[in-house]
Every structure is written in structure tokens, then in C-alpha cells.
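These notes are about the structure you will find just below.
Yeah, one chain of the complex is gone here, protein chain that is, but the others are all in their spots.
And then chain A:
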Amino acid sequence: KESKRAVNSILVDDDDDEEEEDGVERVSWSGEPVGSISWSVKETASSIRSGSEQSFPKIDTTPSLSKQGSGYSLSSLFKGDLYDLSPEETVRRMQKGRAFSLEKFRSLQDKLLLLDEAVAVYDGNLITAVLIYLKKSLSKEILFRELMARDVALRHYVHYLKEMGEQKLLVELMKALGRTEDMALMQYKEHLNIKDEGQRRDFLKSCLGLPFSQDDATHVQDHYTLLERQIIIEADAEIFKKFPRKASILNMPIITTLYYSCFYHYGESEGTYSSPENIRKTFRISEKQYILTALGARAKLKSWFDVDSLFNTKNWLGYTKKRSPIGFHRVVDILQKNSAPVNVLQEYVNLIDSPELKLSVALKYKCHDIVINTYRDLKDRQELVVYREKLERDSPEYRKIQELLNNVQIRWKN
């Protein structure tokens, strides 16, 4: 802060046009340096919007990657006479960027030589080029079989299929390779392309039988269940128009859904999908996670009573006791972030086990009573004196310290 003040206070008398002279970069209203390419692009765009230029065809932004293979051949790249080249020589030509023809390699042996040569020179671009040709000129069974023995080529082929969006072929390939889990994941991934939540839910349901690993199978099941319930909750909220919601919970993570539920549906019976208890049970949420989320939601709503109940447990004698799976200092942090009143804060600060931590938190959040009591218990007179100076002259805390200091019965250590 000091430095900032120092810099800002530097007085400059000569306030003439500093723009061009001192090499300051002129910046346009959008923050882009004038004359840069991004500035020029924006200028073009805005002038079009203002209709001053001829209108340009709207650019369709859907990806244009092909899905179906058509009768493709690389010979169209080829310009000139047919050279009588071996696979090795052809690969050399490809490396140099010169025209070439793969079409003349019709025997399986030649094709594989071509592929192996491309792999030998490490060039992914060439490997893919040869694979494109092989894809069109070999049956997929033969190609898969040959790729199984060539892992570098195989990786390139998988990547090519992914980039081209050839989902069906990919799945078949994975199956042929026996990579069932990868196959399941690839199919599952398709759900990301489905925008409509109902369709997405149905798609997820169809994924349930896929050969995921045991853990992933559970996760996918949860994903389906979650979306199914989110759709129902949204629909109910819409019908009853009870709650003003800022954003949809569709496709939100489980914890976010739980938070929403603790916010709007707290205390509902376990029978409804929207109740926190139901969500907790269905998705096997840990106690720690649950309390953290519920705390956040109820604190935001300033429901201190609800917060209190979260931590009440009965011990074996039947007495109510406060317990927390997350440290009480964390609880205090969250309460403080939600502007909890000091008396509420103090209650939880008091529950912090470690005395050092308790003191540091109390100091941080100005819980005067706790600080005072702690110093009193530690019999630390000096600290009390120091702390007193931070307080308002006539406040009850100030007077409390005065009383303590005047108490002759206390045997101070300093």
C-alpha cells in the first residue's frame, strides 16, 4: 500500500500530450493495442454489425468433420507421371512434401511395408496418411488384425478416428482389441454431445450395461440417477413455482445439487427426491461432506438454529453434545464468510479443541470475550494489557479487562 501511495503521489508538472512521445502504447476502448490484429478484427466485426459493409454470409459454426467415408483415394494429390517407386522411396517423397501415389500399392505386403516405413521415420503425419489409404483399401477386419501387432500405427489410427468422429468404427476397433473398458468409456463420452436433458438421461440409461470397471459402473449409475432426479426436481419446482431459482440444477454435480437441496428443501422428508436426506442416502455422501454442504447453505440463509442442530449429537448418557467431523475452526471460517453475528461465532470458537488454534481464531475474528478468558486462564497479564488497547474505552470488554487486572486474587505470571 505504501508503495502504491508513493507512486501515485509522484507529482508531474508538465502534463502535455504524453500519448505518442513516451512510447506508451495507444490502447483502444476494448483494451486492445491499436493497430494490432485483434483490434483490427474487432473493428471489422463492429463495422459489419453497423451495417456499413456488404453483409457477409453467416459462418456456420458446427464442426464439419466427416462422418461417412466416401470413395476416397490419395491419387488425387498426385500430379504427374507414375513413378515406379518402392514403399521406402514413396515414404521419402512424402517426407519431402513431393507428389506421390499410394494407389499403386495394392498387395497387402506392399501396404504393410508402406506403413512400417512411415512408422520407422517417426512422422505421425505420414503414418496417418498411409492409414487413411489403408482404411479405404482394406477390409476393417484385416486392418484391425494388422494393427494389433503395430502399436504406434494403432495409436495413430485411434486418434484419427477420434478426430474424424468415427464413433461406430472406434467402438468396433476397441471391441476387437479386447479393450472393453475403453470401449465403454468412449461410448459414455457421447453423452456430452446430447444437449436435451431427457435424451441425455435416456442415453445414460442405455450405458448402464456397458463393460465399465466396477467402480466406474457405479459412477455411471449415479450419473443416470442424478440426472433423472434433477429433471424431476426441476419439473416440480416449475409446476409449483415455489422457489426463485437463479440457475438450473440440471447437469450440476451431486454436491451442488445437495447444496441447492439444503437451500430450498431443507427438512423435507426422506421420501422426496428433493430432500437433502434422500440425496445423502442415494449417493452415499459422507457425513463430513454432508455437514460441510449443509453448513454452507444454512449459513448463507443465516439460519443459525439449523446450523446449531447440525452439530448436536446425543452422547450415551442422553446429553446433547456438540461434535463435528470437520474442525470447528473450519466451521467458524464458513460462518464468518456468511457474516454470522459475533455471539454465534463465539459459540463455535469456544468449541475449538486446541488452545493455540482457539486463541488465534479468536484474535482473527475479534471474539473479545474468548481472548480475554483465554489470557485470563493463561494468567498472562501483559497480553491482556496489550489487547485492552485495541478495544473501545467504554466497551464492556474493556471494562472486563480492567476488572480482571484489578483483581488481586489472580496470580499473574507476568
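Operating definition for what follows: a contact is a pair of C-beta atoms (placed from the backbone, for glycine too) under 8 Å apart; a residue touches a chain by one contact, two chains touch by 3 or more; residues count from 1.
In this section, contacts and distances are computed from a predicted model.
The unshown chain of the complex is recorded in UniProt as "VPS33B late endosome and lysosome associated", chosen from "VPS33B late endosome and lysosome associated", "Trafficking protein particle complex subunit", "Small ribosomal subunit protein mS26" or "Anaphase-promoting complex subunit 5". Summary of contacts with the chain left out: across A:Lys111, A:Arg201 or A:His223, the touching residue is A:His223. Of the listed positions A:Ile254, A:Ala294, A:Leu345 or A:Ile401, the one in contact with the omitted chain in the full complex is A:Ile254. Within the set A:Ile326, A:Val342 or A:Leu357, the residue that contacts the chain not displayed is A:Ile326. Annotation: of A:Arg106, A:Lys140, A:Lys288 or A:Lys364, A:Lys288 touches the absent chain (contact as defined above). Within the complete assembly, A:Gln95 is the residue of A:Gln95, A:Ser303 or A:Asn373 that touches the hidden chain.
Residues of chain A in contact with the chain left out of this view: 1-4, 6-14, 18, 21-24, 27, 31-33, 35-41, 44-45, 53, 57, 59-66, 69-70, 72, 74, 76-77, 95-97, 121-129, 132, 148-149, 151-152, 154-156, 158-160, 162-164, 177-179, 182, 185, 188-189, 191-193, 215-216, 219-220, 222-223, 226, 251-256, 283, 285-286, 288-289, 292-293, 326, 330.
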